[in-house]
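Omission of a single protein chain aside, the complex is shown with its protein chains in their original locations.
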Amino acid sequence: MLGGTYALLGIGLTLIFGLMNVVNFAHGEFYTLGAYAAFAAVALSGLPFVPALVAAMAAGVALGALTERVLLRPLRGQSIDTVMLVMIGLWIAMQNAELLVWGGVAQSIPHPFPTAPLTFGPLSIAPLRVFVLAAALALILGAHLIVHRTRLGRAMRATFQDPDTAALMGVRIGRIHTVTFALGSGLAAAAGALLGPIFLAYPAMGDLAALKAFSVVILGGLGNVAGATLGGVLLGIAEELGAGYVSSGYRDAVGFVIIILVLLLRPSGLLARAERVG
Amino acid sequence: MSRPGLRRAGLGALVVLTLTAPLWLANPYYLHILIMAGIFAILALSLNLLLGYTGQLSLGHAAFFGIGAYTSALLTLRLDWSVWAGLTAGMLTAAGAGWAIGRLALKLRGAYFVLVTISFAGVISLVSVNWMALTNGPLGLPGIPPPSLGPWSLRSKAAYYYLVLAATALAWLVCARLVGSRIGRAFVALRENEPLAESVGIDVTRSLVLAAVVSAAMAGLAGGLYAHYTRFVSPEVFLFTYTVTMVIMVVAGGKGTLAGPLVGALLFTALPEALREATSWQWQMLTYGVILVLLVRFLPLGIVSSLSAAIPRAIDQGAGPRALARPQPDGTAGAASSASRSELPLSNRALAVRDLAVQFGGVSALAGVSFDVRPGSITSLIGPNGAGKTTAFNAITGYLRVVRGQIGYGGATLNGLRPSAIARLGVVRTFQKTSVFPALTVMDNVMIGLHLRGRAGLVGVLSARRWVRDEEARLRTEAERLIAFVGLDRRRHAVASALAYGEQRLVELAVALAARPALLLLDEPAAGLAGAERDAVSDLVRRIREQGIGVLLVEHDMRMVMGISDTVVVLDHGVVIAEGPPTAIQSHPEVVRAYLGSAAAQA
Partner (left out) sequence: MKRTLVLSVLALLVASTLAAVVMAQAPAPVRIGVIQPLSGPVAASGSYVRMGAEIARDWINARGGVLSRRVELVIEDNKSDPKEAASAAEKLIVRDKVPAIMGAWGSSMTLAAMPKLEEYGVPMVVETSSAAAITKRGNPWVFRISPPSEMEALGLEPYVAKLGVKRADFLAVNTDWGRGAITAFGDMLKKKGVAVGATEFMDQAATDMNAQITKIKGTGGDTLFLTTSVEQITLVLKQAQEQRLQRKIVTTGGSSSPNQLVKQAGAAAEGTYHLLFFMPWFPEAMPDGKLAKAFVDEWTKRGHPFEGLTEGFRGHDGIATIAEAIRIAGKAEAKAIREALWKVSITGVNGPIRFEKDGPAGKESGQSKPSIFIVQIKNGKVALPEFMAKK
């Protein structure tokens, strides 16, 4: 469950961070944005839950595209730290804008599923969680297909591996940047909207989520959708087991230690292929 | 004359203003802001050493800050140590942690290094929350004593201000001295071009660990100062936002400059407080974020770098060219050129490659190659694309792992040595793709090449001993000679990336020669060059041979190869198909079939 959450956040970030090389500190804010957009749609405009999910994702895509056009495009070619700094600024600004708009009070997103858990022998799971898990899997699969099976995905990968050649081949580089960032942001927003009903929507919810997303992306190997999925699931399971067997106070430490160990043993992530040096 | 005078006056005024701040700043609240700014300036300087100079981003810097704070707080509270001893211990403990992280993460770069530092900080932070017996957990440690000097307690703000000011000045001095030394140049070399840095003998591990240790020690000092100032430490010192604040200060101030972190720290400590005045609390952080976004959007290089770029003649990336303000008159260059010949060393050692084999994921790139390079001779390695020439280069110089075979040099064997260790033995290489330190001047490029000829260590550099300064001056003269030797003396203050392609290749040669090779491996030095430039390179290679240096050359230009080589080795599909003097090779039937035929067809 936790793994699915991390994976969903991770694949959005792996596109932005892994492919575009943007250290996107604002990723967690798109997650928050998704949760609040879903809340606004369901609780305030009375939209049903599933269209609200779509609306939240659309909001993420729109704001992602806008961010890329206004902030990232003029900074293309600047060093990675500079771009990171602008995203830090955006992160602080967005989080406090959310605080301003919604207040600090946590919001719960209404959903149509019954709260009584389904029971399979010793296992019990809420219907909402089943839906969220299924939706997350569908999104992960969708993202994978887009990146690996479509013309757009090919253009994306080409653009970020070798922009000059891609441009020569007629790929519109600027558009690809926008689309990639928008897609990544949309996925983050979708994660927020999906998890909003399980957890709660509040302005600072994205901070921890973003940190975990970064871990997942790097664990899985930069730009690797399958790797991010695997990394997410592994991190989730590790933390659950860690909390169960070590001490709940050290729960997050288990994740950190695993990250350090993995990176020391496999310095370019779990699913990275050996690269030719020089 | 008026402008430097003005500058000196401005700087003097600034020093006076800073020193007298407690007198004219009637309001202790402003003094408080200045103290916090000073503490953060030390942190920013410390982070800048890693991020700005070695190019490695540590997002776990709050860990070193926190370790310093907790160490000093605990020792003074529990063991009644004096604050000074506590501060020192905090610094040392943080340095120890920096050493551990440096060792641990030395194989990792970029994002992976970032993640390890984040994780490390995360673990330390959780320890501080959960190890109740030691740290008092989330309750924190209240009642930390203020420092005292003999009978006087430094409890007052003004006293503490001077303490922090002194510490900041010390941290700045440490940075300034490091940056202007061979140690600092090695940091920058790693940031700019790690393989090239290794090829001239810079030990990557040592340099990175050293940078991490010094940086962590400074952060630890800042932590101790913070603890004894606020007199309360809680796990919040490990908050990620502290690290983020440091990054903001460094990058927005101007990373890789000495003034940037100071400006950044002052601005971003004052900004939130100014916003307290200017707007109500709802808008403070929002405005802060927006200002940050706008700042980066319009001054992407950081305040200091952007300002200095806007002011002509004030360009300086902080990495040393400052010291070269006065160019030598051109007359000395010719003399230097002749003098350098006598300086370049003679060696009797030969390279002996025996049965060398290298594989890439099961595919054999070299399958048992043997050849020799004698001192004072030019041996060329030729063959069609994919024959394994560059692979052989990489294997000999330690950039690739060898599956089988022996690489002997003099009495030593090079197998398994790191590139920097091989360079130390006198075997130096260049790279096929142009490889310089792009953001640095020609002079700085060559100064980095001279790394192995300096002796100055951390202690020597920090104490600025006389012999260290003399050594610097000597290296500088030597660099000018080398630049003249390759014929670039008029371009010595140009930034390498702004040079013409041919000139960049000459810079490469000068950098390699600076490492004082006894054996020089040149990977296509004339690739992409036109007639006259090509002849200049040929001539240069001959002159290098005259000095007794053995040369191993990979080159596609047959006219050049046949013109200057003493011996030619022909590779095809990872094996040697012919070896001998140029005349013999030209008529070798196998070579003609495998290689020269196709080359002739291309021409």
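So that you can tell them apart, the chains are marked A and B in the order they are listed, and the count of residues begins at 1 in each.
Just so it is clear, a residue touches a chain if its C-beta (ideal position, glycine included) is under 8 Å from a C-beta of that chain, and two chains touch if they have at least 3 such contacts.
Treat the numbers as computed from the prediction; the structure is a model and nothing was measured.
For the chain left out of this panel, the touching residue among B:16, B:149, B:278 or B:294 is B:278. When the whole complex is considered, the residue among B:230, B:432 or B:586 that touches the unshown chain is B:230.
When you scan A:45, A:108 or A:161 for touch with the missing chain, the hit is A:108. Across B:188, B:208 or B:263, the single residue that touches the chain missing here is B:263. Residue-wise, the contact with the chain that is not shown comes from B:142, picked out of B:142, B:416 or B:457.
Residues 1-2, 95-96, 99, 103-106, 108, 115, 117, 124-126, 129, 198-200, 202-205, 207-208, 239-240, 242-244, 247-249, 251-252 are the ones on subunit A that touch the missing chain. Hidden from this view is one chain, which touches subunit B at 3, 7, 10-11, 14, 17, 27-30, 32-33, 36, 129-130, 132, 137-140, 142-143, 226, 230-232, 234, 236-237, 239, 241, 257-259, 262-263, 266-267, 270, 273-274, 276-278, 280-282, 284-285, 303-304, 307-308, 311, 314, 316, 318, 322.
The criterion applied here is as follows: only the chains that are shown with their structure count from here on.
Centroids built from CA atoms put subunit B at 34 Å from subunit A. Across the interface of their complex, subunit A is touched by residues 51, 57, 104-105, 107-108, 111-112, 114-116, 118-120, 122-123, 126-127, 129-130, 195, 240, 244, 247-248, 251-252, 255, 282-286, 288-293, 295-297, 300-302, 360-361, 390, 394, 399-400 of subunit B. Put simply, subunit A touches subunit B in their complex at residues 17, 23, 25, 71, 74-75, 78, 81-82, 84-86, 88-97, 99-100, 207, 211, 214-215, 218, 222, 247, 249-250, 252-253, 255-257, 259-260, 263-264, 267-269, 274, 276-278.
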